[in-house]
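The complex appears here minus one protein chain, its other protein chains still in place.
Let's turn to chain A:
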Amino acid sequence: MPLMRLQVCASLSTLYNVGIHNSLRVLLVKSYSVYPPTFIKPVYHPEEIKKLSAEEFRVRLHKNVRAAESNQNASVFHDPLYEKLVNHVMKGGKKLLARQIIEEAFLKVKSTQVRKYHLAKDEENRKNILTDPREIFHKALQNCKPVLDVTPVKRGGVVYKVPVAINDRRATSLAFKWLVATSREHEPRRQHTGEYFSDRLAKELLDASENTGKTVKKKIELHKLCEANKAYAHYRWT
């Protein structure tokens, strides 16, 4: 596999040699990408385009741009994090099905919250009820993001779990992974109670938005492990 990667990169570098050393190119080029590295990512959403400065426009003007991906569109309701969730829920390339399931989950979140809202008679109570499913989703995701992770480091024949700080990208990815994994936990088929993935995801989102539930518990457990292994932290650099 590494050999193949080298070969591909080498051929690419011969084709699109722009003065970067070959050994560096091996690190830079993502294997099997249909686009050479000179191509930049597109800014596809009108709101994002509005935010671009004149300088950024000028820079982008003479560059090759990748085509927008199938899940990147200019809809008012477009949300990149939502699309990410779709990708995490998707199995076997069935994106449409994944999207439908998530829409169902959001519908369930909204149904329970909106009914609660309409049943609450006084304004004070109503204010405290979050009813926007996207807001609940974003809040839940934020609450599920860890700040530390552990990485295995081998010292003297023993593998230590060393706590490390992680970046936002990794934290988001872990949060998605846990959210979907906890929603996939279910009773054996024989005891199926009619509760589907969308029901569990809806419940998990609602719980996580209130800083409770299985996913948040997972995060707290990881943080506890990092706290317990505080003593190994220096293995990261020694």
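Here, contacts are C-beta pairs under 8 Å (C-beta built on N, C-alpha and C of every residue); 3 or more make two chains touch, one makes a residue touch a chain; residues count from 1.
As a convention for this text, contacts and distances are computed from a predicted model.
J.: Assuming one chain is omitted from the figure, identify its UniProt name from "Ubiquitin-related modifier 1", "YCF54", "Small ribosomal subunit protein mS29" or "Fuzzy planar cell polarity protein".
T.: The correct option from "Ubiquitin-related modifier 1", "YCF54", "Small ribosomal subunit protein mS29" or "Fuzzy planar cell polarity protein" is "Small ribosomal subunit protein mS29", the UniProt name of the unshown chain.
J.: One chain is left out of this view; which of A:32, A:77 or A:237 touches it in the full complex?
T.: A:77
J.: Per the definition of touch given earlier, which of A:107, A:165 or A:228 contacts the omitted chain?
T.: Answer from the full complex: A:107 touches the omitted chain.
J.: Contacts of chain A with the missing chain: which residues?
T.: Touch set of chain A with respect to the missing chain: 75-77, 102-103, 106-107, 110-111, 114-115, 117-119, 131-135.
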